[in-house]
Every structure is written in C-alpha cells, then in structure tokens.
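Right after this comes chain A.
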Amino acid sequence: GGKEPAKSGEKVIKVGLVAPLTGDVQSFGEYTKNGFLLALEEAGYKAGDYKIEPVIVDDRNDANEGANVATKLVSQDKVKAIIGPVTTRSAIPVSDIANSNKVVMIASTATNEKVTVADGKRKEYVFRACFIDPFQGTIGAKFALDTLKAKTAAVLYDQTNDYTIGLANYFKDNFTKGGGEIVAFEAYSKDDKDFSAVLTNIARKNPDLLYLPDYHQKVSIIGKQAREKGIKAIFLGGDGWDSPDLDFATMSGGYFTNHFSADDPRPEVKSFVEKYKAKYNTTPEFCAALSYDATKLLLNAIAKANSDDTTKIKDILKDTKDFPAVSGKISFDKDGNPTKAITILQVREDKKYNYVTTVNP
Partner candidate 1 sequence: MPVLEIKGLSKNFGGLRALSNFSLTLAENEIVGLIGPNGAGKTTVFNLITGVFPVSSGSIEFMGKNILGMKPFKINRLGIARTFQNIRLFKQCSVLDNVRAVFHSRTGYGLLDAFLHTPRYSAGEEQIYAKSMELLETMNLADRAGMTAASLPYGDQRRLEIARALAGEPRLLLLDEPAAGMNPAEASALVDLIRFIRDRFKLTILLIEHQMGVVMNVCERLVVLDFGEVIATGLPEEVRTNQKVLEAYLGKGVTVA
Partner candidate 2 sequence: MLSVTNLQVFYGTIQALHGISFEVREGEIVTLIGANGAGKSTTLRTISGLIRPKEGKIEFNGQDITRMPAHKIVQMGIAHVPEGRKIFPNLTVRENLLMGAYTRADKAEIAASLENVFARFPRLKEREKQVAGTLSGGEQQMLAMGRGLMCKPKLLILDEPSMGLSPILVEEIFNIIREINRGGTTVLLVEQNAFMALQIASRAYVLETGRIMISGPAYELQADPQVRSAYLGSIGKADKA
Partner candidate 3 sequence: MEHFLDQVINGLQLGFMYALIALGYTMVYGIIKLINFAHGDVFMVGAFIGYFGFAQWGLPLPLAVITAMAACAVLGMIIEKIAYRPLRYAPTISILISALGVSLFLEYFCSLRFVFGPNYRVVQRPFEEVHWSLGGVTVTNIQVMVAAVVIVMLLMLQYLIYRTKIGMAMRTVSYDHDAARLMGVNVDSVISITFAIGSALAAAGGVLYAIAYPQIQPFMGIMPGLKAFTAAVLGGIGIIPGAVLGALIMGQVETLTAAFLSSQLRDAIAFAVLIIVLMVRPAGILGKTNPEKV
C-alpha cells in the first residue's frame, strides 16, 4: 500500500499495479513490482502537484482474476492509471476494462498486439513500454533461419494464451516465408504436463529447431521431455523464458528474444542496475526494467498534465517522443506501441545468459 495516507486537502492520484505476484510466473510479478516501486521512490511518490498512491494487486497470471482485480481497482479504489498487467493473458481483459472506464494503462511487458487494439479498434487509453509480438516472432524466425541455419522447425504453443498463439503464428509465417519448413505446429493447454504423445510425433520428424514461445515453467518441462524423447533440436523461444526459475540445465544452449540485458553497457542500464541492486540486492531482469520504464512514462505524463484528468494524461502520453527509458528510447506509434530493439540471449547452464546480438527494428 501507499507509504503515508494522504493528508486531507492534498491532491492524490492512485495508480494501480496489476502483476502475477503468485502462480506460475511469479518471478515476473516480483520483478515488476520492484521496478515499479523503485521508480516511484525515485520520484518521491510525487508527480507534478500530485501525490502518487500505489495500489498493488495480484492477478496470478489468470485472465479472470485479472479482470476481477482490475474491476476492483477501477470501481473501488478509483485509480486513474494502471501499470501492467505483466502478461498478455491478463492484459487483454484488463485493457478493455481500463479503456472503457477511461483509466490510463501502460502495460510493461505484455507483448501481444491485442492489448492496445481490439477488432481493429484502438484502445485510446492503453499503451505499453515493450515491443510487440509480430516483431518478436519475426526476429525469432529470422534468427533461426539466418544465424542458426535451421531448415525445419517444430512449434509447440499454449492455446489458452494469446501471447504464445501470437508468437507461434508470427514465427511460423516468417519461418516459412524465409524458406524454412514447419514440420509440426501443435497446441496444448495450460494445465498439460504430459507432452509425450506430441513429442514422440515430433521426434520422428527430427526438426532442426523447436520453437517454444511459452513462459519459463512450461518450456522447462517441455524441453525436458523433448530431450528425453531424443529430440536434438535447438530450442528457441521468446521473452517468457527470462526467469531465475528456468530449468537452466535442460534449456542451456537454447536462445530467446528479449527486451533487456543487465550486461548491456549503455549508461542508463548501468545506473538502473546499480540502483536496483542497491535496493533489492539482486540483478534486475526485463520485467523490472520495463515496469520501471512504464512507471516513469506515466509519472512524466502526469507531471506534464499536472491534472488528474485521464484524458489529458492520455493525450500527453500519445505524443511521447524519444523518452529516455532504460530499455531504449520510447516513442509511441499510432497503436500506443513503442518501437524498440530486440536482444537475443543464450541460456547457460550456470544460470546466466550469453549476450548474442541486438536487432534493431
């Protein structure tokens, strides 16, 4: 909750944070929260003449729960802005709720394009601090073809998650376009644990590459079973991999596309990593960086508007140009998405990553 309760007469804006503080991707939530609080602390819980009061809620990486807590934020806590949700799964319903209630929302890491646009309609109040999946999937496919020299690939994705569906499809389209062959394109459900049937099928086709665009938990178990079925393919994935909870032993050697690397020599990154380490005693990852960025974006807009009128805040956000964020300069396109570079990392057995390359849009 907020540090000190607002004194009467003081102008207050409440800002909600929706993140998976528990559940399968809890590490994302934890980092996101840390980044968010760090940004607020730096700003002294202030933006313009307003005191900022954070309200942090947990969506467990669940669409329904996301909708529930967002509804509460909007109608009970009366927040003016929301940072998050972290994952696409919950960000899509929450963005609808925020937009229809004229609450500004900046998703930090939810990368699916439907977060800001639905059925061809722009959700005016919704923005994000990260690149989007069409880009991420495309880069993944390019990297597979050009760098990894893969000719055949198999794709496994979670049909209950737009994030993985999106990535899987963009990867597939671009991989085929570039001359590769997709030998298997299989879906599974959130709760599945036994992938042996599908993996046995894939093993027979002996693909060069296995594209696993899910979060760290799922890819770890799929990766493990794949190796056991004798699949030798290189693993490739998306930003969902980056977590200390990844099964590094199994996934080592695999590559994934990401937003941020703590080893990035840029000074913004260096100073952020230092500040973060000082406060939390660990190295930040992408969720921390992006929620930090998203929060700064928001505070900046509130300060500029110096009003709690969300329409004004939204209009200022829309015109953001080259905002100096940790994860790269942010300018929003017409859909509220920044255009940013992608970092490609390789998993190492020792729980670290090899920096491979950065791809600019």
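Selection rule: all candidates are chains of the complex that A comes from, given by their letters.
Side notes on the structure shown:
FYI, a residue touches a chain if its C-beta (ideal position, glycine included) is under 8 Å from a C-beta of that chain, and two chains touch if they have at least 3 such contacts; residues count from 1.
Worth saying up front: this structure is predicted, and the values here are computed from it rather than measured.
Looking at chain A and the listed options 1, 2 or 3, the chain it touches in this complex is number 3. Across the interface of their complex, candidate 3 is touched by residues 22-24, 26-27, 159, 186-189, 191-194, 196-198, 200-201, 204, 217, 220-221, 224-225, 228, 230, 245, 247 of chain A.
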